[in-house]
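Missing here is one protein chain; the remaining ones are kept as they sit in the complex.
For clarity, chains are labelled A and B in written order, and residue numbers in each chain start from 1.
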Amino acid sequence: MRKERYIWLDKMITLATLALMAFFYYGTHFLVTAVICVLTALAAEFVSLRLMHKKIDADDLSCTSDALIIALMMPASINYLIAALAVIFGTVVAKNVFGGRQNMVFSPAAAAYIFVLTSWGRDLLMYPAPHVHTGITGKAADLVNSASHTFNMTGKMDYTDFEILMGNFSGPCGAVSILLLTVAAVMLIFRKDISFGAFFGTIIGTAAFAYIMPMINDRTDSVKYSLVTNMVLFAAVFIVSDLRIAPRKWYFAFFYGLFIGIFSYILVLTTAKENAVVIMSVLFTPLALGIRILEKKIRLADDEDEEKPAVEAKEAAV
Amino acid sequence: MNNRKNSVFDGILGDNIILSSLMVISPIIICGDSVKNALSLIYAFNSMTFISLIIGSFVPKKIPYTIRIIIYAIISSLVFIPVRWFAVEFYPDSIHRIGIYYPLLAVNSLIVLQSEAKFYRMKKGRMIISLVFYIIGFDLVMLFTGAVREFFAYGTILSKVADINTTVSGLGMPFGGFIFLGLMCGVYRKIRSSVRSTKAESEE
Partner (left out) sequence: MFIINDIIALLAANLILTQALGTSTMFIAASGRKNLVRTACVITLFTTVASAFTYFVDVLMPDSVRVYATLICYTLIIGVLYALFLTVLYLFGREKFEAYKKYIHISAFNCAVMGTLFTISERAAADPSLRNTVTYFLNGLEAGVGFIIASLFLAAAFRKLNSEKVPASFRGYPAMLIYLGIISMAVYALK
């Protein structure tokens, strides 16, 4: 596995492009939110590490990528304090309490998102329309439901393919730029910065069930819209495929991602739950942890089997 | 003399039943989201635990362990009756607020299990003092939890609006109780270990 700092660097590049797109659509309010999130994460990480008497090094900068992921999952009009509290929750409660980046249990971004969802649901799920710029201190008027919400409730997606690719529809800042997300996924997979097994598992799970049990009459459209809405692509890249959480072996990671994709699609289909994939990624944490324990046992058993001939040879020599 | 004093006060800091032993945590997690609820729980817990344990201390030790446990549970179930009756007369709202946790407090592990492990091995006088401090320890944690959760979750204290712009409504939910209690336990352990190491250093 590559050093964390290089993975962090690659992720920050992809996140920065998404942030740039979000700035283009939503203006300075998003930029300030992102800066606040990053600075809060740095401060929270610094304080936590000092309290834990741990050395601070470049790998600890990974907290900033988690913070930027959180900022990109929020509406552009989110209250700065809520964004900061989400980052503190993700960094301190969901990560550092369990030992920090060396003992990850939950995805900090996913846990922070659910924290905001359960505490400020209304603020989280109402979005400004694209190209509605809110100033630094301004409050966005005329907030709308996300395109995902409309699709979940009515099966309608009144956007052209070009608009969908460019992210010109209402939703979380970073989760709507489908083209950029696809490029990011390809880049991160090729550079081995994310688990390709988990990524493909999520995509295939969602697509397969969207085809078998379509949300709308046209199966192709059902697959297409199921993949571009409800943060499926964004979560597949930055949450489910997180190398710190996903199983190490690609085949285990594939099934882990597959189950998350299937369960979250079923949830969207039956209850119209928006962004269900993020909730499922947290609920499937015990599965990921269980698989990692299994992988460790297999590795130890393999190591024992490798050492056996050497030990037997030694005993024979004696 | 110092050692005996320390163990009597243990219930508040050294061996707090909630933060140290993680007993009786369900009511705190679910119902401990306001000061009013906390006061209701404190009344119920204090009266049921104190009276049940005092009465239970007279159960002969010759009776087999299993039968003694059953007798303790029956005693506390009977003590529940007058405690609830007084609550209906003087704090009627509390019953509805606390729901099933009222009867559950009557058979909490402090009464049913810890009585044998801890209190009934002491002499009566010391047992009563120790029990009082254990109950005070519970009360303090309960009040603190109720006050903090109510303030940050609902922006009120004793149902009176406090001046707070942003509330964290999740803190008033069961999961907020879990997380808050977990954080409080961690902070408590840190403080306890610091106090103990300071004491050990000063004794050296």
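Annotations for the structure displayed:
Everything that follows uses one rule, which is that a residue touches a chain if its C-beta (ideal position, glycine included) is under 8 Å from a C-beta of that chain, and two chains touch if they have at least 3 such contacts.
Here the structure is a predicted model, which means the values were calculated and not measured.
Interface note: of A:L117, A:M157 or A:L188, the residue touching the hidden chain in the full complex is A:L117. Among the residues B:I74, B:A162 or B:V195, only B:I74 touches the chain that is left out of the figure. Those residues of subunit B that touch the chain absent from the view are 22-23, 25-26, 29-30, 66-67, 69-70, 73-74, 77-78, 80-81, 84-85, 99-100, 103-104, 106-109, 112-113, 170, 173-179, 181-183, 185-187, 189-190, 193. Considering the complete assembly, subunit A touches the hidden chain via residues 51-52, 93-94, 97-100, 102-103, 105-106, 111, 114-115, 117-118, 213, 262-263, 266-267, 269-271, 273, 279, 282-283, 285-287, 289-290, 293.
The rule we apply is simple: only the chains that are shown with their structure count from here on.
The distance from the centre of subunit A to the centre of subunit B, each centre being the mean of the chain's C-alpha atoms, comes to 40 Å. Across the complex, subunit B meets subunit A through its residues 165-166, 168-171, 173, 175, 179, 182-183, 186. Of all residues in subunit A, those touching subunit B in their complex are 79, 81-82, 85, 93, 97, 115, 118-120.
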